[in-house]
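Shown here: the complex without one of its protein chains, the others still in place.
Just so it is clear, A, B, C and D label the chains in written order, and each chain counts residues from 1 on its own.
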Amino acid sequence: MGDLIWILLSTMVVNNFTLAYFLGLCPFMGVSGRVETAFRMGMANIFVLVLTSICSWALNTYVLDYAPYLRLISFIVVIASLVQIVEMAIKKLSPTLFQQLGIYLPLITTNCAILGLAIFQTNREYNFFQGLFFALGAGLGLTLALVLMASIREDAERAAVPAAARGMALVLIIAGSLSMAFMGFAGLGSAA
Amino acid sequence: MFGKDFFKHGVHPPEFKELTAQEPTRRIPFPKEIILPLAQHIGAPAVPLVKVGDRVERGDKIADAGGFVSVPIHASASGVVTKIARAPHPNGSWSEAIHLEVDTWSAQEPRPRIISNWQENLSPKEIIDAIQQGGLVGMGGAAFPTHVKLSPPPEQKLDLILLNGCECEPYLTTDHRSMVEFPDRVHLGTRILMKCLGVQKAIVGIERNKPDAIEIMRATVPSDLDIEILPLEVKYPQGAEKMLIKAVTNREVPTGGLPMHIGVVVQNVASVATIAEIFETGLPLIERILTVTGRGVRQPRNLIVPIGTPLEDILQACGGFAEDAAEVIMGGPMMGIAQGNLRTPILKGTSGVVVLTTEDVKPKDVYPCIRCGHCLDACPVFLDPQILGSLGLHQDYETMMEHHLSTCMLCGCCSYVCPSRIPLSHIFGVAKASLRSQGVRV
Amino acid sequence: MRETTPSEDFLRGVWKENPVLVQMLGLCPALAVTNSVENSLAMGIATFFVLCGSSLFVSLLKHFIPHEVRISTYIMIIATFVTVADMGLEALVPTVHKALGAFIALIVVNCMILGRQEAFASKRPVGRSLLDAAGSGLGFLLALLMIGGVREILGSGSFLGHPLFGPHYEPWVIMILPPGGFLTLGFWLLGMNWFRARKQQRRVS
Amino acid sequence: MNKPRLVLSASPHLLGADSTPRIMMTVLLSLLPVVAAAIYTFGPSAFLILCASTLGALLPEKLVGKQGSLKDGSALITGVLLGLTLPPGMPLWMAFLGGFFGIAFGKLIFGGLGQNAFNPALLGRAFLQAAFPVAITTWPKTGGPWMALRGDNFALPLMSPQVVDGTTGATPLGLFKFEHVPTSTSSLFFGSTSGSVGETCAWIILLCGLLLAWKNYLNWRIPISIFATTFLFTGVLWLIDANHYPSPWFMLFSGGMMLGAVYMATDMVTSPTTNLGCWIFGAGIGLLVVIIRIWGGLPEGMMYSILFMNAFVPFLNRATRPKVFGAPSRAELRAAKRAQKQEDQT
Partner (left out) sequence: MSQADQPKSASAASIVLTLCFAGVLAGLLLVVVYQATQPRIQAYKDKMLKLAVEEVLQHPASYQTLYLVDGKLTPDLPAGSSAHDFEQVFHGFDQQGHSLGFALVHARAGFQDTVRVIFGYHPQTGDMLGMRVLESKETPGLGDKIEKEAWFGEQFSSCTLPLIGVKAGKGTGDRHEVDMITGATISSRAVIRILNEAFTEWNPLLQPLAEEEQP
């Protein structure tokens, strides 16, 4: 159990997917203008990440042992179709949820955090539960980074930011600062 | 049912009331000209009944109410109508006004219009009509027609009359003097209100910095009336209607609602005293008590002035400007408006004239907001002036509405505490004006 | 769409519409593996290879791919090339492969590559598509080197492993850590914005 | 009657006495005793470090800040505060770089005073911590002649300091974390331990903090909630296993806790504007400090906790905005929604 919690915390804050691994930068830069949107994007990501983790675990265990060279192709195909299926399922089951998440789901397909999760999980040979906590940690970390970024950006929108820094330059420097702030968690769990 | 003696937040600016608190009210000579703007109150402007050249007696009705939310205007001195033309208005604009040339040798005796035996002869409806005909508006500053406040929808049950004797604006002592000098009139006015509204209970809220007023008012309460004199914490804006209700009853007037919606009628003590005058002497609202104060005026005083007297004459009566006078404000220093034209007349709702010195108005550097949060701690209606201010500077008025701009009453607490001297309440005022011009109700 | 010259096709991606510095695409590898010039170079070349290869194939096959499944087909082509690059690197330069780790596989989701297929290779002749891909690939490589250069010089005091400032140099470790990636790219963008604004101002005055 | 030239200004015509430069100057003045204590403890090195970090902070403000923005004194405070958090033996060029980075990338990039999301002094320090992890954790031994430098202050720019073995000590937190040697609370309180320039003398910082809180130049809720959370959290752990976990008093008076809680976390720009927000902000810092100090990799976590919570400030401000006067409360809204739903169903 301690092992699982370490995986969760480590992925969430110590090795945050966005701020330490640079995964999921596209939504981090693109969808972090408003806190509401950022939060929904984060939720959608958590959902898809967990599903991906389960799927890639199944693929790794039952299929890819025999054809490791097909790993990348099958991952990407599975993720793309997964997102499609999830989208259709949500549309059918809960139209309100679809309204809230709908537009973010297709964006997730090209989000490297999802593929990154599958690949890291494979490289680290995580079992089913480890993979689940890994995905959960990654998703929570992603949401945390997104929401923090969005709330800081909302404030910065009204600030007298110098012309040269406006736009992505400022976002990157905020991200750098956030990344520095997250460095304090390094070594969590290694000392006790 | 009752709350504490204070509301949360607010500020405590220096009071400066010692300048005039002990000055008894005195009359001033009638001015040569009286200027009576037709829009002296909130609501529709009055409609003139006289034409140029007409002779009017003191107390004559010279303009009639322009609707339900409107009151007539009466001549505050005997004289001749010289013109009906635009004149400077205390709000900074120019507006239509009746100009009277005051008779130099007139005795200025009003025609008797005493309403005899109102207690038996008049129904509540008739009392309210009489109050409207008396031209009565709230004399604390907002100038809201009094009879409107007294006409709740039939299903609305009222249980409390709240008399506002707080006078939380620094410098001003108008209400203070009313209570000290005319406590019986205040009580009589309360009696009339209680009868016409059918309310048994009245509370007079007075800030603790007026102990003499509290004492006198207490001593004079008629034995047959349930009038409670309640000392309140000294705090600005204690005298704002909503704050007062919150402090006394712990009830909150809902956004967009009126005090009557939660069963309370609030009246300024000076207005109540004037109600009594209407029924006692028959005189409509033609004069009022006014504090002329500040270090920029030679002899700060409490005056009884005819409505419509130009600033010039009033300052003259107080010894004129001091050497370093720099700014003339109508109303209190927190919400009052600076005047550039000394021909501007005193209106029914003018509670004071404050003359500040060069020292007082020294321009101060504005710094960027440092998000100290002092404004949030000061705002009596729990807004976030910091966000509102930065939105206002970006002219994002729609988002300001989402942040409850309409709840703001421009009390100025946020500007007062802001260490960076950002003119927050001014920004909000501009935003409100701009939204209003687009037809948004704020 | 305006007709473009071949040199325009090539040069556009290199600087004016640089995938990283202007279009903010493919940031993940641009920040994750640029802690040394060597890694940047390897990643740049691998991406270049994948981009050119998939552009070539997409352009060749564009008439046979039904519109409805074009994206899936592109991704499949890209994934194939990435796998080839992955295995190739592992066989040829295992140390570099170890340093780049999972990020080689992540070239698949580099939006720049899919973007070039969708915007260019699927509509243009083979030669032009190759030119365009080469331009974008070169631009990507250039951006990676710019970031990697700053990060290695400050972060290790060396360039391509050669020490620049002698043995007593105190490296700025942060530059090879994740925050250094964000800060360096932010700094480059800041500098470019500032430079552009100044140029514009000069032109006006 | 003489008629003066009349001024027309917007209401309110009466303003409070506080002003931003006055707040800054008071904070700066309140830092003087802390600086004096630092110089008393660490000799000329402390003074040099403070000068270097202050110069580093002032330079970018002068170069690219708005006209006259040096006058408000905020950059000066950033520089001094940064200096107070650095080890006295650090090369001066690093201190200068930290100040420069803090102001340039922590403040000016957001548009100057009042706009920044992170505390510039701490951001500068976080930069140094990440960039030069060895130099920033090389603490001088206590004692020795007052005039002696406490390390290689004069290392050439960009070059590493030459650390002489045997002159380095360890901070109380480091001693506890790595060698499990506790330090007595009294020596922490009176500042006879090794540590950063300005963090060793707890009682002076506390007194200055009291002064600022009394003047309302810092929100007392923040330090109080930090102290309370730290004390309670550590206290519980300590009661569970006094051998393994440090005592709550040790936690409270060691490291940058005092300096951080009084001067860093209360930075007006980067702390919440609402009082409820301040309570949560402080509690968050307290929790994180204990977590990092006890379970994390670093002996000290004050800086990172504050920076991390800084990032939450815009969010906290939004989430803890009080109910506007006259608006329905949350419970009322919920009830109304429920009623609406029921109505819809019937």
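Rule of thumb we're sticking to: a contact is a pair of C-beta atoms (placed from the backbone, for glycine too) under 8 Å apart; a residue touches a chain by one contact, two chains touch by 3 or more.
These figures come from a predicted structure and were not determined experimentally.
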{"item": "Which displayed chains the hidden chain touches across the whole complex", "value": "A, C, D"}
{"item": "Residue touching the undisplayed chain, where the options are C:52, C:77, C:109 or C:183", "value": "C:77"}
{"item": "Selected from C:43, C:107, C:147 or C:176 as touching the chain missing from the view", "value": "C:176"}
{"item": "Contact partner of the left-out chain, one of D:4, D:297 or D:328", "value": "D:297"}
{"item": "Interface with the undisplayed chain - residues on subunit C", "value": "35, 64-69, 72-73, 76-77, 79-80, 83-84, 87-88, 90-91, 94, 123, 155-156, 171, 173, 176-177"}
{"item": "Residue numbers in subunit A that touch the chain omitted from display", "value": "6, 10, 14-15, 68-70, 73, 124, 186-187, 189-191"}
{"item": "Those residues of subunit D which, in the complete complex, touch the missing chain", "value": "133-134, 137-138, 165, 177-179, 297-298"}
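Just so it is clear, only the chains that are shown with their structure count from here on.
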{"item": "Separation of mean Cα positions, subunit D and subunit A [Å, integer]", "value": "31"}
{"item": "CA centroid of subunit C to CA centroid of subunit D, Å", "value": "40"}
{"item": "Overlap residues in subunit D, where contacts from two or more other chains coincide", "value": "105, 109, 112, 115, 127, 130"}
{"item": "Contacts with 2+ other chains: residues of subunit B", "value": "368"}
{"item": "Subunit A partner contacts - residues on subunit B that touch it in the complex", "value": "368, 390-391, 393-394"}
{"item": "Residue numbers on subunit A that touch subunit C, as the complex places them", "value": "19-26, 29, 69, 71-73, 76-77, 80, 110-112, 114-116, 119-120, 123, 163-173, 175-177, 179-180, 183"}
{"item": "Residues of subunit A that touch subunit D when the two form their complex", "value": "35, 147-148, 151-152, 154-156, 159-162, 165, 169-170, 173-174, 176-178, 180-192"}
